[in-house]
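Take a look at this one; I'll ask things after.
Shown here: the complex without one of its protein chains, the others still in place.
Now for chain A:
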């Protein structure tokens, strides 16, 4: 089990077409058939190959705009790739502040829907239902629609579903920012006890402490390219060095601006 591949990506790439005027209707498309649309192509992920084994905890490092989020969405199967091929073995879940919840549904319904999407059977959800509600500290609001929740309540529910149900492969994008200090502490405890041992986790974080503490391997991305994939410490060093270079180049400009 441990040594089988969870995700295998071969030569994947993804670019976004950003145009000033959006051809969003048939009418618009017809009327502007010969007019160039002024498209800008932004390559977000350039020709990456990587393999992630089951049970691994992988860190993703890189500065803003380096393609981390795009890579995560590609690996989770949310975005299709432009080229290359991805094999995903198991259900995936992408998690940042909110996970897939409908605001039209009640907490109860959302727990069942999300749990089911994550690959659990109804009976299994029945058994962890109370646990999810209790963990989210939402005992009195089970049959309230999410749209009447405060943002903190919704975030706690999303987090609690993810923590207690969990997909085979979890993508965590800066997740340790949910709830108050007490809730965070609880979240980290569950993260450590159940996720690190057993599930495949891909962790995106700007906190080097978090990456260093949990990740078995880490990847360093820059400008849409996979610069390094392997030893966690090495990746962190590369990332820190990249940050220093960036601040050195921007520092004189900043000083000039301040002088003016």
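In this text, contacts are C-beta pairs under 8 Å (C-beta built on N, C-alpha and C of every residue); 3 or more make two chains touch, one makes a residue touch a chain; residues count from 1.
The rule is simple: contacts and distances are computed from a predicted model.
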| item | value |
| --- | --- |
| Listed names "Aspartyl/glutamyl-tRNA(Asn/Gln) amidotransferase subunit C", "2-hydroxyglutaryl-CoA dehydratase, D-component", "Multicomponent Na+:H+ antiporter subunit G" or "Transport permease protein", with the criterion being the UniProt name of the chain not displayed | "Transport permease protein" |
| Option from A:5, A:41 or A:78 whose C-beta touches the chain left out | A:78 |
| Omitted-chain contact residue, chosen from A:116, A:184 or A:237 | A:116 |
| Touch residues of chain A, complete complex, unshown partner | 16, 23-27, 29, 73, 76-80, 88, 91-95, 99-102, 104-105, 109, 112-113, 116-122, 167 |
